[in-house]
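Left out: one protein chain. Kept in place: all the others.
By letter and in written order, the chains are A and B; residue numbering begins at 1 in each of them.
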Amino acid sequence: MIPDQSETLSRTILVLLPEIVLALSAAAIMVAGPFFRRGRSLWAGLSAAAIGASLLALLAVSGSGTDAFAYGSVALNDALSVYGRFAFLITGLILLGLAHNQVGDDRAAEFFGALLFVISGAMLVCAANELIFLFVGLELVSIPTYLLLYLPRRNRTTQEATTKYFFLSVFSSALLLFGFAYLYGLTGVSNLKALAFLMGGGGEVITTGTAAIGSIAVVFVTAGLGFRVAAVPFHFYAPDVYQGAPTVITALLAWIPKGIGFVAMIRVLTSVVSVGEPMLSERAVFLAWLIAAATLILGNTVALVQTNLKRLFAYSSIAHAGYLMVGVAAAFARVEDPANLGPYSGAEGIVFYLAAYALMTLGAFGVILYLEGSGERAETIDDLSGLSRTRPLLSLAMALCLFSLAGVPPLAGFWGKFFIFASAWTAEPIQGIPSLQLLAVIGVINAAIGAYYYLRIVAAIYYGTPARSPAAESRSAAGWPTAMAVGTCAVLSLILGLIPGPLQSASRRAAVAAIGQPAPGTSGPEGEDETETDDVALVRPRPVR
Amino acid sequence: MTLLDSRDLALIAAIVALGWVGIWLLLPHRHGGVKTARAYRVGALLSAIAVLLVLPYLTPPGDLLARLFFYSFSLLALLGAVLMITARNPVNSALWFAVVVLSSSGLFLLAGAQFLAAGTVIVYAGAIIVTFLFVIMLAQSHGQAIYDRSARRPLAASLTGMLLLGALISAIIAPGATRKDGDPAPIYSVGAIADQPPADGPIAAVTAQALTETSRLPRPLEQGETPAHVAGLGATLFTDHLLTVQVVGLLLFVALIGAVAIATPKAPIRPDRSTASSSPGSATTNPGGVS
């Protein structure tokens, strides 16, 4: 029996409870702002409470499956959705900690409200199972981001950064919508699970050339999302915008658009294309191959010559988009049986890498923010020189984050790179395009190049001579939330590096859920039971190697 | 990979080349300089030939009347689009954009999307472009700036656009992509499956769940029957896409608050005073600009 429409709807609303809590609190904060002239700490505290409430709501609903409704509902509560939403809530809390003192009292309510909207938009993208819903979720991230870019500081550089980001983001949305239109035209359904199902099992339904129309869709959707993740050739805005934006917003830009961009790629592209027609999947792999190689090489080589920290991190974030694109290329490869992924899957690597990337990049930006907050200059690498003498703990945190970014073994960043390269290495070779193993080799070489410029910063911190004498400097604190956020990032990077097992099995479940196709047409209590057992059967936790 | 035969390839290459040179000639000068009338004439001729070369690939819809309207709306939209990017006066650009919007809504109307057509006219032509005009007129009170009159990298931009067009055409006409006569588009064939009782097979069950009653295309109607476009649209928006509509509401809310927060007048400025203060500037110089 087909699940009832209203039943599907009420179930979806229940599943989206965390986002609803967050968005309603954000709206309430924004509305209350003009009426209660209070300091920013009140609004920051309220925002933290809202994120906490949303976290509780997520824990409460995380058990309820949506497999019975997968082909009819706009949002899913599968493993990928729970994983992603959890990640965005945690990093949202970290971002809030970094941002708590970055805005003037007069604009604090709007600022924190917009931050909450960004987080809820990102969570909607993780849960989205429908083209339009996904697009709206992406926009719910973009539009408050323009606000966040402009609110904390009003000067010419911020204006320039905001304008650049605004126009390019709008342009990328147009490309994305153009691609979505073709994707919808392939089958006439906008539900992503149903789209994947019809592309794969329902092949006989689709009489027109899916490869031709589908490749238009893949190209444009990749282009639209490529802007968000700053992949070559859509990377060019990143250095200017990162440099011009307030540091905390740079941190946000380095993480949230990239995170949702790749989650959206898993949801819209890889899960749909990899089960579809082989020719389409081959073309998609080739496209991702080219983008990944170009992004890796450009990001890493240009980062070598940067001295400004924010520009360096901008190019490093482009390079990381390259590593993640390697995972996308692997995930595009044809999957014969959605229930049985290989030992390493591209989506799994992407999901793991994203979590690690979030921690290490937010941690690194947090250190810069902390230094700025205590009145020190932290614009170029030389400004950090000799930092270990004056601030040993902060230097340690920075070093951990940078090592993790470089992919040094016992840290989270290493495992992310490992899973992605492993998935590329083990992928089936495809006739007519350069093999993914070559891409993995390019990736490893680039990781080595990348290690150079990260280690250069670490060397400056530990072996450089301080510009000023430590005694003369007045040491003011930057606020405990920033310190806590930085500490959390560094410690989690270390812990996840030492014990990657739980995160890895979670990413495995997420990857399986993203591509999995639950048995259609089940509803009611017995249907739910069935899908529960399905879930268990699908997920085979694997020991960590 | 599907390959096109040499005739198609030659035709597409010709479209791209002619369109490139044509649009490049039509675009304003790189530094806002003046081009000769002959350049414009040659550009218009080349672009027109490029448009004519696309004709063999078109299968016009419906009977003679529908065909007539289809071609006139399409050509008007194309003309408007070309003139919009090539106009040297921003006001004219905005007006040509309005022409593009109006002709596109004519095409929507031909495709049976009445609500979309009306909505496009009301929102785009009636509100957004009017606001554009408003802003352009206010901003032009001291005459046109150089960046209004010049095109940025016209050669590269027109080549990129035309290459994209060529790639799209070749993807659409590639073997396997063109429909054989009588072959329904997937949007219909999938819809037909959803209409059947979902007894047999997982495909039927999936389509029935994905294409609920409200989200299907309206059936072709008998003569005299009133199609319920707007009611059907409302039904699907408020059942299948209810949550999406709510999120769009949030989006508009953020945009509204954002606009207010970014604008931030220091003291409340009344509209009459703002008009009065801007009027001397716009009045002393020529607001009409030169054309």
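Please note the rule applied: contacts are C-beta pairs under 8 Å (C-beta built on N, C-alpha and C of every residue); 3 or more make two chains touch, one makes a residue touch a chain.
By our rule, contacts and distances are computed from a predicted model.
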Protein that the absent chain corresponds to, by UniProt name, given "NADH-quinone oxidoreductase subunit H", "Succinate--CoA ligase [ADP-forming] subunit alpha", "Zinc transport system ATP-binding protein" or "ABC transporter, permease protein": "NADH-quinone oxidoreductase subunit H"
Interface partners of the hidden chain - shown chains only, full complex considered: B
Identified contact with the non-displayed chain, of B:Ile122, B:Ala139 or B:Ala156: B:Ile122
Residue in contact with the excluded chain [from B:Ile49, B:Leu138 or B:Ala255]: B:Leu138
Footprint left on subunit B by the chain that the document does not show: 65, 91, 95, 98, 102, 114-115, 117-119, 121-122, 125-127, 130-131, 133-134, 137-138, 226-231, 270-273, 275, 279, 282-283, 286-289, 291
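Keep in mind that, in the parts below, only the chains that are shown with their structure count from here on.
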Subunit A and subunit B, separation of their C-alpha mean positions in angstrom: 31
Subunit A residues within the subunit B interface of the complex: 2-3, 5-6, 9, 12-13, 16, 23, 27, 30, 69, 71-72, 74-75, 107, 110, 113-114, 117, 124, 130, 132-133, 136-137, 139-140, 143-144, 146-147, 150-151, 185-189, 191, 193-194, 197-198, 201-202, 205-209, 211-213, 215-216, 279, 283, 432, 519-521
Of all residues in subunit B, those that touch subunit A in their complex: 1-2, 168, 171-172, 174-179, 183-191, 193, 198, 202-203, 205-214, 217, 239-244, 247-248, 250-251, 253-255, 257-258, 261-262
